[in-house]
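Notes follow once the structure below has been shown.
A single protein chain has been removed from this complex, and every other one stays in its place.
By letter and in written order, the chains are A and B; residue numbering begins at 1 in each of them.
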Amino acid sequence: MNVNPILSVEGLGKRFSSGGGFFSRATQVHAVVDVTFNVGPQTSLGLVGESGCGKSTLARCLLRLIEPDEGRVLFENEDIAGLLRPALRRMRQRMQMVFQDPYASLNPRRTVFQTLAEPLRVHGLAKGDGIETRVGAALAEVGLPVDSAKRFPHEFSGGQRQRICIARALVVEPRLIIADEPVSALDVSVQAQVLKLLEGLRERHGLSLLFVSHDLGVVRHVCDRVAVMYLGRIIEEAPVPEIFDQPLHPYTQMLRAASPVPDPQARFALPRVMGEIPSAMNPPSGCAFHPRCPQAMARCSEERPRLVDVGAGRCVACHLHSAASAEPFV
Amino acid sequence: MSMPDTTLEPVRGWTHRFRANPTSWLGIVLIVAVILAAVLAPHISSFDPLEQSVGDRLMAPSAEHFLGTDSFGRDVLSRLLHAARISLTIGVLSIALAMVLGSAIGVAAGYVGGWFDSMVTAILDVLLSFPTLLLGLMVVAMLGPSIENLVIAIALTELAPFARVVRAPTIVLKSRDFIEAGRALGFSDVRLVVVHIIPNLLSEVVVVASLWLATAIRTEASLSFIGLGVKPPTATWGGMIREGFENILDAPWLAVAPGIAILITVLGLNLMGDGLRDAIDPKARRD
Partner (left out) sequence: MLDVRSLTVEFRSGGVWHPAVRSVEFAIARNETLAVVGESGSGKSVTALAVMGLVPAASGRVAAGSSIRVDGRELVGLPEKALDEVRGNRVAMIFQEPMTALNPTMTVGEQVAESVRVHRGLGAAAAWSESQRVLDQVKIPSASKRMRDYPHQFSGGMRQRVMIAMALACQPAVLLADEPTTALDVTIQAQVLSLIEDLKKEFGLGVLFITHNLGVVALVADRVAVMYAGEIVETANVSGLFAAPLHPYTEALLASMPRVDRDISAIEPIQGNVPSIREVGVGCAFAPRCRLAQDRCSRERPPLSRIDDTRTVRCWVRGGTA
């Protein structure tokens, strides 16, 4: 699995300061804590979690849109932390991002052509007629008519705008695309169109994908592996479909059970979900999930479980699954 | 799934709304009249504005001198028309300067943020709390009266509003996804500011420019009135009011005519500016 991963993240951490002033010290919010995972070439990893789990912050750290405080990110075996301007720009050509809100992701005053041509110019990937050709090709790939290039974003629907964003990410020919909730703001039938597009693109271009989402159904369909985050940490990682059919961590189980399924028979398994998602400013002691966990033990409030390998390519951070012989997941 | 954020989208249909507003039309008519008067001044003036004629001093309005003559025998109407050129030129130049400098400062403060932003905002607050006239006065007193210095002085008084008005949208735009996307695509900060942020601020800037042009003209008139403006014998509205003041009881038209000229110009600009603002942001109309 980890044969030369295209993206390797080790111990990544990011803190934010909140509040504070002359008379009170600011509280530290740990948005991302000790995150470690790999994305293999031509595979897709899903990152799931609810509000405050840190998945969006994590995604931005990978592109250095936010600077991480700890840990390393290796892209194509190169540590991105040390990169200077020109090298950073090159990296940004090969690792691209698609955002959640199709209405805010495009400059409303630029035509589609200008939006797609700009990265080509900035990275020196094409000149003159070459630009037109590549823009046309990118539009065709995402299933938009060539004359879209002359128009402005407001003339398109949400789904079409998202395709334009994908085209913009594709036009620089990246190896990895980080998609932050790319279909969450879209209607169901439009979602399907964009997902199918992403599928096709992955196959044709051999792209790797890091897919951040809160929708387990979408993630099951798109991803090969899934990492589940809770309050800044990864608490379980496993291949699809095992992680959904037999979730190990109680939070993953709760998430799975609470996810609506278009089957009326499934409603009788609606779990009694306890409690609220805790604030990152005041995380619980020990295992962050223990106050809401139906299987919590005494140990859980005292000692935080480490992420351990439990075989079959799965790892989980839970005292229920930390046999003494298990290896810590490095 | 959250609702799409449609603030700061380019405004569509604003020309339609602007045209539909009758007061905007009045504003445009007035402004066009003033501009025409200024542009055509040399051609429609029957007299040379500087030509003195001691024998014809302080004549009341007549067929020959539509607005009479002043204490030097100069034709008031001709002076009025030529003064329009001065006032408009100074006004437009100072606004242009203020717009460029003020917007640059405001965008920089909003984009860079942090202590730089705090510092700039504090300075802007100080500038804004100065009465406009006092500020202009101080600058002219320091630099000496001349047209260039007058433009600079007035520009300084107009700087802060521009900076203020572009700073807030810059902060909002900075965190917008398309700016983040640009950064993710490897665009430099300079490119993001110049190519992406500034074009999205233009409507705000235009509205402020038209409203503050009126203030600029009033400021110029005030400075000329107290004698710190353009030096005589060049005709300026403010200067004409000053001169007319001395003869206010005998020859009231000397002060009233330029006063009305200023009124028309400022009114026209305000109506047009309000119309623009209402057309661009109809929600603001409610208050």
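As a working rule, contacts are C-beta pairs under 8 Å (C-beta built on N, C-alpha and C of every residue); 3 or more make two chains touch, one makes a residue touch a chain.
If you're wondering where the values come from, they're calculated on a predicted model, not measured in any experiment.
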* **Absent-chain contact - pick from A:26, A:87 or A:266** => A:266
* Which of A:26, A:258 or A:298 sits in contact with the chain that's absent? -> A:258
* When the complex is taken as a whole, what residues of subunit A touch the one chain not shown? -> 50-51, 157-159, 187-193, 195-196, 214, 216-222, 241, 244, 254-267, 270-273, 276-277
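Throughout what follows, only the chains that are shown with their structure count from here on.
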* Structure fact -> For the pair subunit A and subunit B, the C-alpha centroid-to-centroid distance in angstrom is 50
* Structure fact -> Listed in rising order, the residues of subunit B that touch subunit A in the complex are 1-2, 4-6, 8-10, 12, 176-178, 180-181, 183-187, 191, 195-196, 199-200
* Once bound in the complex, which stretches of subunit A touch subunit B? -> 60, 63, 65, 88-90, 92-93, 96-97, 99-110, 118-119, 122-123, 154, 158, 165, 168, 172, 184-185
